[in-house]
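Only a single protein chain was left out; the remaining protein chains are all shown in position.
We just call them A and B in the order they show up, numbering each chain from 1.
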Amino acid sequence: MTLTDKAAELEALLFASGDPVDPLKIADLLQIDKGAVPQLADKLNECYTDNSSSLAVIVLGGRYQLAVKKEYAAVVQAAVREKKNAPLSAPAMEALTIIAYNQPVTKSFVEHIRGVDSSGVVNSLVAKGLVEEAGRLDLPGKPIAYRTTDTFLRCFDIKSLDELPPLPTRADAASFAQDGGADEDIQDGKGGDDM
Amino acid sequence: MTLTDKAAELEALLFASGDPVDPLKIADLLQIDKGAVPQLADKLNECYTDNSSSLAVIVLGGRYQLAVKKEYAAVVQAAVREKKNAPLSAPAMEALTIIAYNQPVTKSFVEHIRGVDSSGVVNSLVAKGLVEEAGRLDLPGKPIAYRTTDTFLRCFDIKSLDELPPLPTRADAASFAQDGGADEDIQDGKGGDDM
Partner (left out) sequence: MAEIRYKLDVFEGPLDLLLHLISKHKLNINDIPISSLVDQYLEYITDISDDMEYAGEFLEMAARLIYIKTVSLLPQREEGEKLKKELEGRLIEYSAIKLCAAALSGMYTDTPYCVREPLKIDTAEPYSLRHSTAELLAAYGALGRKAKGSKINTAPFQVIVSKRFVSVTTKMVYILKNLYQTGECTLKDIFSDMTDRSERVAAFLAVLELTRNGRILLNEDNTRITFSNSEYSEDIFSDFDSDGAEESDTSETLNASEQG
């Protein structure tokens, strides 16, 4: 299956951009109707599948990005010597969860929910590219707010924040605390505070 | 025409690497014979031609790189220009303000004033051509200093730095602190003196 001119142009555009591109921008640059963008992306993807290409167009937060299929992750990681995504520590996962469900939020909000200083943890999430600055809030001291990034979506394999699992209800959370869902971990002492 | 497994792996590898890759490294990563690399690259290219893809494998100084065909140069240029012209984010505007009014300044100075790591933001300003390096300061570690460029003057439609609007005076700042609820520190006028 061969690409149409416009599909090839889309490929070139996404290849050059690297980062996710807004459909409006795509429509503008390719001089096509905005409504035609998803179709064009599908076309490109079909073609990649037909030709057993390693590439795929993915959608992240409504924007389009050219990426390597997951099956080829091993060979790519070896090539770019990118460190494999180190598993996130428990504190980092807690902070990330708080930011993901409440964004945009400040460090002190994260700290309030966790009950411990969380500045370092949030900084490490920023360094990992999972979280980014989202301007300042109009509060005393003008604190910086944080939000999750496209990389966050990619690392959790979801297309948009809507796909995050629903927050547990108050009742669930209360009963979890009571019957000690976390208990076993505590007994054998592998809480793992290190990042 | 569909890709073989190895050709698809080669595609994935070149795609993610960006820079030209040495054939020895390719052979090593794909676990194939070094002699088979040119053939594999040809195969990939044939496939791209057959499918009217916008991509092509090029050879630069004996090394392989995935690139966009010349016919698509216009679209690529447009994409890159678009990227460069992405509007300044709030953090970028903050960093630019700090540099504009205090130049020449180091990254750590910007970071100190903003209260968060600002290295990435300053780099993006350099990439946009709004800010440039201005030698090193006579400080421990000889840090690089940054200053604004002519592009900066053009973008803000001023002829020289003298035309930057004056900063609020201490009295203004104090009243600002009162409405905005910012800090007492302003009163004594030596907010962030320490490095």
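Operating definition for what follows: a contact is a pair of C-beta atoms (placed from the backbone, for glycine too) under 8 Å apart; a residue touches a chain by one contact, two chains touch by 3 or more.
Just so it is clear, the structure is predicted and the values come from calculations on it, not from any experiment.
Visitor: Which residue, A:6, A:69 or A:147, contacts the hidden chain when the whole complex is considered?
Guide: A:69
Visitor: Which listed residue, B:59, B:74 or B:158, touches the chain dropped from view?
Guide: Among B:59, B:74 or B:158, only B:158 touches the chain that is not shown.
Visitor: Go through chain B and note every residue touching the omitted chain.
Guide: Residues of chain B in contact with the hidden chain: 12, 15-18, 68, 76-77, 79-81, 83-85, 87-88, 90, 93-94, 96-98, 100-102, 105-106, 109, 112-115, 128-130, 137-140, 149, 151, 155-158, 163-165, 167-168, 173, 176-177, 180, 182-183, 185-186, 189-193, 195.
Visitor: Where does chain A touch the missing chain, residue by residue?
Guide: Its contact residues with the unshown chain are 15-19, 56, 58, 65-70, 72-74, 76-77, 80, 84-88, 90-91, 93-94, 96-98, 100-101, 112-117, 136, 141-142, 154-158, 164-165, 167-168, 170, 172-174, 176-183, 185-186, 189-191, 193.
Note that only the chains that are shown with their structure count from here on.
Visitor: Can you give the whole-Å distance between the Cα centres of chain A and chain B?
Guide: 20
Visitor: Show me the residue ranges of chain B that touch chain A in the complex, using the header's touch definition.
Guide: Within the complex, chain B touches chain A at residues 1-5, 8-9, 11-13, 15-17, 21, 25, 29-30, 47, 50-55, 66, 68-69, 72, 75-76, 78-80, 82-83, 89-91, 114-117, 180-183.
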